[in-house]
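One chain of protein is taken out of this complex; the other chains stay put.
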Amino acid sequence: QNPIVLIAGPCVIEDPERTLAIGRSIKEIAGRLQIPYIFKASYDKANRSSYNSFRGPGLKEGLSILAHIKKELQVPVVSDIHCVTQIEAAAEVLDILQIPAFLCRQTDLVYEAGRTGKAVNVKKGQFLAPLDMKNVIAKLEEAGNRNILLTERGATFGYNNLVVDFRSLPIMRSLGYPVVFDATHSVQLPGGAGTSSSGQREFVPYLTRAAVAAGVDMLFMEVHDNPPEGKSDAANMLYVDKLEALLQDVIAIDNAVRKHK
Amino acid sequence: QNPIVLIAGPCVIEDPERTLAIGRSIKEIAGRLQIPYIFKASYDKANRSSYNSFRGPGLKEGLSILAHIKKELQVPVVSDIHCVTQIEAAAEVLDILQIPAFLCRQTDLVYEAGRTGKAVNVKKGQFLAPLDMKNVIAKLEEAGNRNILLTERGATFGYNNLVVDFRSLPIMRSLGYPVVFDATHSVQLPGGAGTSSSGQREFVPYLTRAAVAAGVDMLFMEVHDNPPEGKSDAANMLYVDKLEALLQDVIAIDNAVRKHK
Amino acid sequence: QNPIVLIAGPCVIEDPERTLAIGRSIKEIAGRLQIPYIFKASYDKANRSSYNSFRGPGLKEGLSILAHIKKELQVPVVSDIHCVTQIEAAAEVLDILQIPAFLCRQTDLVYEAGRTGKAVNVKKGQFLAPLDMKNVIAKLEEAGNRNILLTERGATFGYNNLVVDFRSLPIMRSLGYPVVFDATHSVQLPGGAGTSSSGQREFVPYLTRAAVAAGVDMLFMEVHDNPPEGKSDAANMLYVDKLEALLQDVIAIDNAVRKHK
Partner (left out) sequence: QNPIVLIAGPCVIEDPERTLAIGRSIKEIAGRLQIPYIFKASYDKANRSSYNSFRGPGLKEGLSILAHIKKELQVPVVSDIHCVTQIEAAAEVLDILQIPAFLCRQTDLVYEAGRTGKAVNVKKGQFLAPLDMKNVIAKLEEAGNRNILLTERGATFGYNNLVVDFRSLPIMRSLGYPVVFDATHSVQLPGGAGTSSSGQREFVPYLTRAAVAAGVDMLFMEVHDNPPEGKSDAANMLYVDKLEALLQDVIAIDNAVRKHK
């Protein structure tokens, strides 16, 4: 087994069959490369730029689809939670509860997610200094949870743009928990398309390779069989047929730098 | 009546008597200056940096205290809502439902707040371009609500710092709704004190005067009789005994520029 | 005399007659408003985005034109210097030597400008924290010069954008020297037009009023009778026929806040 874990899937659950098919394609690739794989898709995009954007099937149906995918693929699943009221149901299905970046400072959401005992992946807010994730960690530890992941997904850089500060990876790893690099949200251009976010898919491979070289424990990527058809993050998801070559780079780079971890 | 409205009060409801007394002091000042006054205090600080920070009396007791203050002072009241489940109870007491900056993209919270028919004050996220507030407005209008306020409270500027881009005031006013300048959160230094935010109270008067000159409809200020004793935002709240002189400047400047509104 | 001083003129010396005529128009306006006036135009735009952009008449001819304008209008003149070799000639004509923002850290240029005994106006670099201007001041004081002006002209804010942090005005005034607000370069969009900078002229009045309310000693504005025809900064220069109304606002606001200086 390669040590870098892959969290991947389409941004949002669209058609259940297509969603499962994407997960199956990723699983096959990860299997060939001996990379541990965790399936990700959102049951609800709760913070779309626009009211009329597609949000997904919702909590109940979405968790049911995720449970089906988990059983079919025999892989762990992760999804975003947005509200304390979703946690109990979500924790019955999900292996990892994910705190969206905008919500990383919401004490109750973080604490109650922690209380489930499930792994919790907190995305660092676009407005937060890397070192300030120590306070988020303290909320989870207060809940008795040390099964924590910290995700870099870009920092606010002027308007409608993000920048990845790769100093954040060693800073967050120094806090004692595994660090995830979210390669596809890091290239979002927030609000860049007027009524939705745009993105720069072309930079995903560069930032992924840079992140692995700087040292990460996991990669997070939104992947789709045909991203321009995707109902969310169409401009920044990775084509599934580009994934294997990129992961081969990841393994080669990680082999070169793993001794520093 | 002067046309600029003042939203003010302590950051969080502390002791009910002291909270009321602060409101009463502000009301007297606003009354002398003929400035319409809306009381503000939070019943719950839901996104403190640190788990162990003071959060306030909570929804039920807090709304009861706010109802009491509203009746005693005979002024409208505004407070933050953080979760859809709080909206029904909050709308029974509050005149304005306020969406915190970190939550300005949460579709359900914004939409359901809008559905109450109450005025909704949305704080622009530190991560959001001013023009992108048009999408937030669209969510409220979709809920049939045109009773909207838009608040500037600073934009992310590197780490642990905010900057107020005063272009945001005319940009947001061009969207067709009144614009509020939050003078005390705009001088926060997020995470600047390690386990809490710090602030630069000394710049509140400068930014307040600049905002009025650039053109705003309302001012939002957290005010305390002894800010260093405050249980939240101690470093950036304004001393109540500095308020009157500052508001006199506000009136004089607004008189000079009102014709441009 | 009103206490706020105006530095104004076209960005670059174009046709000498037209340049003089613009200065004459501004002088008349300033005279009517009893505002002290200093003429500004560049003899050389030494850092245009593009090689083929218009640069002006150059040092020798430019200084000659500036000397003529100074005599005709009977006003002090200021212009940018870019190189130590220009200082001697420039100091014979100019009343104020201006250090461009990109060059504010060039020790020899600053020091030698200081050694002339002329007033020196240093534009704060887009990359510099306001407090760091203390080190620039120290270089001038080392040269025996205390005739110093400090100019705010916006700070780098992501790519192709600037933001004015109005905290910089009180911070720089606390360093003991008069502070100038450059209202027209502050709305530049650097590189925003591909091979040249673009700009947002529409925000000049808002930022000017905000700056005066926050407290400044002088205003700097590039003004043209027909800015779109201007050979530099066409997108951000102010129309000369908009100047008088704006300066009336400036006086009214300054009257309201002058006691804080």
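All chains are identified by letter, namely A, B and C, in their written order; residue positions are counted from 1 within each chain.
In this section, a contact is a pair of C-beta atoms (placed from the backbone, for glycine too) under 8 Å apart; a residue touches a chain by one contact, two chains touch by 3 or more.
Values in this document were obtained by computation on a predicted structure and should not be read as measured data.
Considering the complete complex, the chain that is not shown touches A, B, C. Of A:Ala67, A:Leu175 or A:Ala210, it is A:Ala210 that touches the chain left out of the display. Contact with the undisplayed chain is limited, among C:Ala46, C:Leu175 or C:Ala252, to C:Ala46. Of the options C:Lys40, C:Lys123, C:Lys139 or C:Arg209, the residue whose C-beta touches the omitted chain is C:Lys139.
Residues 46-52, 55, 82-85, 102-103, 105-108, 111, 125-132, 135, 138-139, 142, 155-156, 159-160, 190-191, 195 are the ones on chain C that touch the missing chain. Residue-level contact of chain A with the missing chain is found at 155, 157, 163-167, 169-170, 187, 200, 202-203, 205-207, 209-215, 249, 252-253, 255-257, 260. Those residues of chain B that touch the chain absent from the view are 157-159, 161.
FYI, only the chains that are shown with their structure count from here on.
Averaging Cα coordinates per chain places chain B and chain C 36 Å apart. Note on chain placement: the centre of chain A and the centre of chain C lie 48 Å apart, centres being C-alpha means.
Counting only residues that touch two or more partner chains, chain B has 155.
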